[in-house]
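Excluded from the complex is one protein chain; the other protein chains are retained at their positions.
This part shows subunit A:
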Amino acid sequence: MNQKIFNIFILLLFVLGIALTLVRNSIAQTPLLEGETQDVWFIEARIDFVASNEPVNVNFNVPKNPPGFELIKEQSSSPGYGFNYVTPNNNKRAQWTKRNANGMQTLYYRVQLKPTSYDSFYEVPVIEPVNKPLIPWKGSQAVAAQSIIEEATQKSSDEISLTNELVSLLNQQENQNINLLLSSSKKTALLQQFLTYLNVPNRLSYGLFLEDSRRNQKLKPFIEVFSEKKGWQLYSAKSGHIEDISSVLLWSQNSDVVLDVIGGNESSVKFSMLKRTVPAIKLQETQENSLFELFSVHNLPVEEQNMFKMMLLLPAGALVVVFMRIIVGLKTSGTFMPVLIALAFIQTSFLPGLISFVSIVIIGLLLRSYLSHLNLLMVSRISAIIIIVIFIIGMLSIIGYHLGFNTGMTVTFFPIIIIAWTIERMSILWEEEGAVEVLIQGGGSLIVATLTYIVMQWSFLGHLTFNFPEINLSIIALILLLGRYSGYRLSELYRFRNMDFK
């Protein structure tokens, strides 16, 4: 009887998950497949400052008509503050005001943007291109600047090639003239000085490099150069001409200060971004009218959404582990270790992650075998291993950096304490059960982690779990169902293979 109720419960749970998904699909128009969709960027700016117990006035530049994007929706959240938009000099600024505030203050400004096809002649209200010739250099710097200008001018024919030439000169690390000039100003500022001096119409803009699920990003300076033939062109003083303008969101395209806080200090602004795929139809509708939207992850701040995106993938990863252990019977070291390794792989990308993990554990095991000769108390031994792991990770990052793989750096995402414990357990396993058992359990963990990684990287699944969190009810149902499986594991068919039944 008990069993029967349990089975019905599982069935209900499974059906409920699927049904809610289908209902959301039909009511909220969220598509089940990724196909019929439109990418939308959710960008959130978070302004922090310390108010000093007086009237507060915060002015913040916000995008108006960013080239390559269409503004769909914008909103601000700022309890207790008056909010409105002001448009000085044809710019757009968000303005928060309050009679009196004290202590830490946080203001949010959110915007949704749709990438559009753009004209290379993208036209934005042109603030007078800075045109007055300036000679900001003196003495030896003037000589250095002069020689650079001559070199760049000689090698170029128009505004565009001149700018290209200047950027490549600016990035010559060996060039003494450049180094002399860079000692007193930054690359972007220097580039602008050159362009202005050479009468090339230009302006300084601030923008963000768009990358899914990034947090704590800062605005980067860009130079826009106007050419008669090609219109406005976007440049970064570090990487030169940016052709794919859809990878950069120009947040502020005028020379105003981006953030201006009166009545507070220690102000900072940080950006989070998230790419979401939504159906094209839905973009035309207002979005907060259904019950589903009310209970949707999408209403959370972008920063939290990024976290949820990862969290909602975990149940699927757990399902893989449960399956591999109960049905297949693979041995792993620690129950959910493989999920953690898989999470780390997602952050480092697979092959570098795998190589770093294996090498960290192997180096750690070697050092740990030395430690075991020292006859230390266990707690201090494990603590020593944690520190050793940190050193190994640091070392691998540095080596990786010098070899030109910046992937080495991301190894730091690996949960250090978990690696240290793995090394300790593997080492004891080695002493007590031999190297074979270490290979069996370590290999098992890596196989399961790899499968978990593949499943969690499956973009369809990511789309499904993020847009339809209720599908996880069905996943729980499957996990519970597997918990009742009492048949043989695949590994047992192998284990009992030699039993003769005569």
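The definition used in the following text is that a residue touches a chain if its C-beta (ideal position, glycine included) is under 8 Å from a C-beta of that chain, and two chains touch if they have at least 3 such contacts; residues count from 1.
Keep this in mind: contacts and distances are computed from a predicted model.
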Out of "Iron ABC transporter permease", "Heme exporter protein B", "Alpha-L-glutamate ligase-like protein" or "Multiple sugar transport system substrate-binding protein", the chain not pictured bears the UniProt name "Alpha-L-glutamate ligase-like protein"
From the list A:Glu54, A:Asp158 or A:Glu433, which touches the chain that is not on show? A:Glu433
Check the options A:Gly103, A:Gly139 or A:Gly487 and report the residue that touches the missing chain. A:Gly487
Check each of A:Lys4, A:Lys138 or A:Arg497 against the chain that is not shown and name the one that touches it. A:Arg497
Across the whole complex, the chain not displayed is touched by subunit A residues 326, 329, 375, 377-379, 428, 432-433, 437, 483-490, 492-501
